[in-house]
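Here it is: the structure, laid out below.
Missing here is one protein chain; the remaining ones are kept as they sit in the complex.
We just call them A, B and C in the order they show up, numbering each chain from 1.
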Amino acid sequence: MKKIINDPETVVQDALRGMQAAHSDLLTVHHDPAVVVRADAPVQGKVAIISGGGSGHEPLHGGFVGRGMLDAACPGAVFTSPTPDQVLDAVARTDGGAGALLIVKNYTGDVLNFETAGEMAESEVRSVVIDDDVAVKDSLYTAGRRGVGGTVLLEKIVGAAAERGDDLAACEALASRVIGSVRSMGLALTACTVPHAGTPSFELADDEMEIGIGIHGEPGRQRVRAGTASEMVSALLEPVLEDLPFAAGDRVLLFTNSMGGTPLIELYLAHGIAEQLLADRGITVERRLVGSYITSLEMQGMSLTLLRLDDEMIELWDAPVHTPALRWGV
Amino acid sequence: MKKIINDPETVVQDALRGMQAAHSDLLTVHHDPAVVVRADAPVQGKVAIISGGGSGHEPLHGGFVGRGMLDAACPGAVFTSPTPDQVLDAVARTDGGAGALLIVKNYTGDVLNFETAGEMAESEVRSVVIDDDVAVKDSLYTAGRRGVGGTVLLEKIVGAAAERGDDLAACEALASRVIGSVRSMGLALTACTVPHAGTPSFELADDEMEIGIGIHGEPGRQRVRAGTASEMVSALLEPVLEDLPFAAGDRVLLFTNSMGGTPLIELYLAHGIAEQLLADRGITVERRLVGSYITSLEMQGMSLTLLRLDDEMIELWDAPVHTPALRWGV
Amino acid sequence: MGCTAADVVAALRAAAEVVKEHRDELVRLDQAIGDGDHGENLRRGFTAVLSRLDTEEPAAPGKVLKLVATTLISTVGGAAGPLYGTAFLRASAAVGDLEELDRDAVARALQAALDGVVARGKAVVGDKTMVDALTPAVAAAASVDGSVAAVLSAAADAAAEGAESTVPMVARKGRASYLGERSAGHLDPGARSTSLLLRAFADAAAKA
Partner (left out) sequence: MGCTAADVVAALRAAAEVVKEHRDELVRLDQAIGDGDHGENLRRGFTAVLSRLDTEEPAAPGKVLKLVATTLISTVGGAAGPLYGTAFLRASAAVGDLEELDRDAVARALQAALDGVVARGKAVVGDKTMVDALTPAVAAAASVDGSVAAVLSAAADAAAEGAESTVPMVARKGRASYLGERSAGHLDPGARSTSLLLRAFADAAAKA
C-alpha cells in the first residue's frame, strides 16, 4: 500500500486538519467528535441540512459544507458510517431554531447511526434516506438500494431550499421528490485500498471490470470484460433509464462522476457519449456536472446519475452555492 | 491497459466533444485543428491569453478557458505539444485587436511549436515561457527547467489582468513577474499509461516513489523509498523553499496539486502538513488551491507550488473567473 | 457461584484481546463481501472500551455492560456499532442491578441482546448476519443446565456453528446483500465476530 498518509489510525483527523487550513473561510472542523460545520453556523431561522458517512468519498460530504448546501457533515472512519455522537453534535452546532434535516445514504450502518441520533436529539429532527443505485435489486426483505451519486444532487438542491428559507417540512418533501426522481449506476476498472486494510478490496485482471459497484470499494454485481467507453456508458445508462423510467421529453441533470482515480480526459469522453445517447432518445440534458464528487479513494471507474428535473429543481440547482467543492453565483 | 476510451487514436477528439457538451456556455471546441475557444471570443480590445500543450493534463489547459483566464487552449495529442497550426488558429479566433500573449511551458516541443506559430502569426504576438520545476537543474547548456504547477497560477493571474484591460506589454511584464516568483516540485507513487503506448511509463515497487517528476509520466530525478506523508511533503517543500528562496515574512499562495489519481483525502492531508511547515518558518499562506489541476492522466502523486504574492497578484487571483475548472466571483 | 462486575470486566478484557488478534481476519472476511472495515471497527471500539475500563470501575455487571454499550455506540460506527451497542444495552437492562449474574441472568441477557439486534437490524435467521450466530447461541444457552461458564460455552459452540452456516447463504441484509448471488461461499464477518466474542466470554467465565 502506497499512500500519502502518516498513519492509518489518524488519516481522517489529519485530512480534516488540511481541510480546515484550506477552507477556514467556509467551515470549521471540530474534533472529538469529528464534525465539519459551516463557518457561520448556526444560521438563525434556517433549517440545518446535515449529512455524513464514511470518509474516503471526498469531496462528499465535508466538501459540500457551506452557504447553499450543507450546514454540517459528520465524517466517519474510512468507509465506516459515523457514530450518533457526531450527528448529535452536528445538530447541536447548526440548529438555528428551525430544526434539522438529516440526509442519510441507505446503508445499514448509516441508517442505524443516524436513526439513533435522531431519537436522542433535542432539536426537531427529520431524516430522509437516499437509495438511488439501480445496480441493487430492491426488495422488502433486503437492505435495499444504496445511496450513491444522487446524494450530491440532493444535498445541493435541498441545501438551496433551506438557504432560501423553506421550513423543515418543505425541505423534507422536496428531498423526497428529488430521491424519487434520481437514479445512478457505477463501474470500477480498479479496486481501492482502505488504509487500515492495507490491501486492495478485490483483484481485477487487466481486461476485466466490475459493474454495479457502490462507493465502498466493494465488488459489484458482476465482473465482465472491460470494453470500449461506449459499451461502458451504455452498460450504466441503460439500467438507469429503464428504472425510473426516463422517457423522451424528460428534462434531466446528467452527472458524470469519477470514482476518484479516473483522469478527467476519460471522464469528459464518457460524458460526451452519455450526452449523445440521451439526445438520441429525445431526453434533454438541461444541466450537467462532470468531475470527482463522490469517490472511493483512488478507485478508477465512474458512475452516471440522472435526475429528472422540474422548474423548481432547476432554480434550486442554479442558486448560489459556496463550498470547497461546488461554487457558483458567489 | 484499462481506460474509458474508444480508440487511442481519437481519445483527444472524443474528450473534446464531451467538454463541448458539458460547457457550451463557456467555450466552443473547434476540430481540425483542435482549439478550445472562449464562447464570446474575440473580446474586442482585450489581449488574448492563449496556452496549450499536450493533452492528458486535464483540466489544464482547456478547463481554464473562459472569462478571466484563457481565451483559447491548444490541445496536442496526449503528452505531445500542439502544432503551430493550432496556435495560429487560436490567435486568429481570439485576437480582439490588442494582440495575443502565448503562455508556453518550457519543453522543447512546446517552445519550438509556439515559436514557429509566433513567427507566422499576423497579429501582434508575444510569448512567455514558464519553467518553475525546481527538480530540474537549470543550466545554459540544457533544455532548462520544465513548466509545471506554476502554469495554473500564471494563467489565472495574467488572465485576470487581460480581463481588466491591461495591454500586451503589461500582461507580458506581469507574466514575467509571476514566473520569477513561482516554484514547484512533484512526486509520483504510481506511473501512468499513455493510451497510444498501452503500458505504464515506468514500474515502481510497492515501497518506492519517484521524486522530482514532471507531468508527462516520465521518471523523476530519483527513486526513493516511499515514506510518510510528512516526509513526502518535506521532500517537495524544502527544495522549493530553498530555490527562490522563500523566507520568513513572505506572503504566498500554496497550491497542493494531485497528479490525477490521488484521493482528495490524501491531498488535504498533505496540504495540512505543508501549511504547518510554512507556518513554522514564518511564511504566511494568504491564498491556497487544493485539487487536481495539472495532472498526468491517472498517476498517483502530488506536486507543491509556492508563489510569492504581492498585492497586485492577490487582487488578480481574487478577481472573478468563470471556467470549467476554476470559478469564483461569478 | 455467579459472575461479579470484576468477572464481567475480565471477560471484556479477554474479548478485547481476541478482537485484536482476529482484527485482520475480520477485515479480510469483510473485504470479500463488504467494505473491509469490520475488524478495524471492532478493534477501535474495544480499544476504547479498554481505556474506559482503565479509569472507571462500574460497581455492578449491568453497569459494566452499559459502559460497553455506550462506548461501542460512540466509537464503532458502521452497522456493527449500533447493533453490538444495542445488544449490550439490552443485556444491561435485562440484568438490572444484580450484583452477580447467575446462569439464568446470563441466558436472559443473551436473549435480550438478540432481541435488541433484531429490533434494530430487522434481520432474520438466514439473512447472513450476526443474527445467524446469535440466535442458536441464545437457544443453546436457554437449554443448558449448569454454571455460567457452561451456559456461555454452549452458546459459543452454537454461535460457531451458526456462523459457519452463513457460508452458503445469499445475503439479504447488510452490505453483502449488494452482491446478490456473489455473496454465497463466504463467512459473514459479523457472525464470525459474534462467535469469537461468545467464545472469549465463555473462556473467561471458565477461568473465573
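A few remarks follow.
Definition applied: a contact is a pair of C-beta atoms (placed from the backbone, for glycine too) under 8 Å apart; a residue touches a chain by one contact, two chains touch by 3 or more.
Everything numeric here is computed off the predicted structure, so don't read it as measured data.
Taking every chain of the complex into account, the omitted one touches B.
Only one of B:P42, B:G217, B:G301 or B:P324 touches the absent chain when the whole complex is considered: B:G217. Contact with the omitted chain, checked across B:V136, B:V158, B:L253 or B:M313, is made by B:V136.
The chain not shown here is touched by just one of B:A15, B:A77, B:V240 or B:L326, and that residue is B:A77. One of B:K2, B:K105 or B:R146 touches the chain omitted from the figure, and that residue is B:R146.
The chain not shown here is touched by just one of B:Y107, B:F246 or B:Y268, and that residue is B:Y107. In the full complex, chain B touches the hidden chain at residues 33, 54, 76-85, 107-109, 112-113, 115-116, 135-137, 139, 141-143, 146, 194, 196-197, 199, 201-202, 214, 216-219, 221.
The rule is short, and it goes like this: only the chains that are shown with their structure count from here on.
In this assembly, the chain whose C-alpha centre lies farthest from chain A is C.
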